[in-house]
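In what follows, a single structure is set out as structure tokens and then discussed.
Yeah, one chain of the complex is gone here, protein chain that is, but the others are all in their spots.
For subunit A:
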């Protein structure tokens, strides 16, 4: 079955290669467009401070055993006391939820829209283009066999159960390119600049993360921590080290 499907070399020259090239070019173009539209936002002092507080509290939680008990207690009180501890968030004044914040701040909404536009518009356009010109035929064959499960991934747009799964339909080739070109982009555009769709999507869903929640979580973490000073153990360890050194 697998042997009897011969792909025209014209498909390679006119579908497979152009499709890949177009995807790469669009990726690069999108990078520059988004760079043009990017507006630098100045972080606001409260947010920076909250981030730093969380960082410092995390340091305290992780390395608590390296400082004497008295010093630890002082710091813990500084972070978690109920009146004005840094991690304590008064109940009534919880930060307004980001959705509402977005509505009140048109700049924020604008930023979001710019990001989305630079992502969605080229994607819909290329998808329409691929769908219109190249839909419904096999464009490539991968050199190893795969199980039936991969059919929906590799043969999108072809509803034939008899075709071997190692054949890739043109529309699937588009998707593979869309998600698989990140490594190439990081090579072309430099490490940090790679336009990463999957990551962007994650950011989108994670948007609206509540700063007060992280503060609260950090506070709980600090509250339950047991202080067990490790330094006394170090005297024994130092003895061992020195004995080895002297011997």
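Methods note: a residue touches a chain if its C-beta (ideal position, glycine included) is under 8 Å from a C-beta of that chain, and two chains touch if they have at least 3 such contacts; residues count from 1.
In this text, contacts and distances are computed from a predicted model.
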Of the candidate names "ER membrane protein complex subunit 2", "Elongin-C", "Trafficking protein particle complex subunit 2/Sedlin" or "Ribosome-associated complex subunit SSZ1", which one corresponds to the UniProt protein name of the undepicted chain? "ER membrane protein complex subunit 2"
Which of A:20, A:34 or A:71 touches the chain that is not shown? A:71
Taking the entire complex into account, which one of A:17, A:55, A:187 or A:217 touches the absent chain? A:55
Of the residues in subunit A, which ones touch the absent chain? 42-43, 45, 48-49, 52-53, 55-56, 59-60, 62-64, 66-68, 71, 231-232, 234-235, 237-239, 241-246
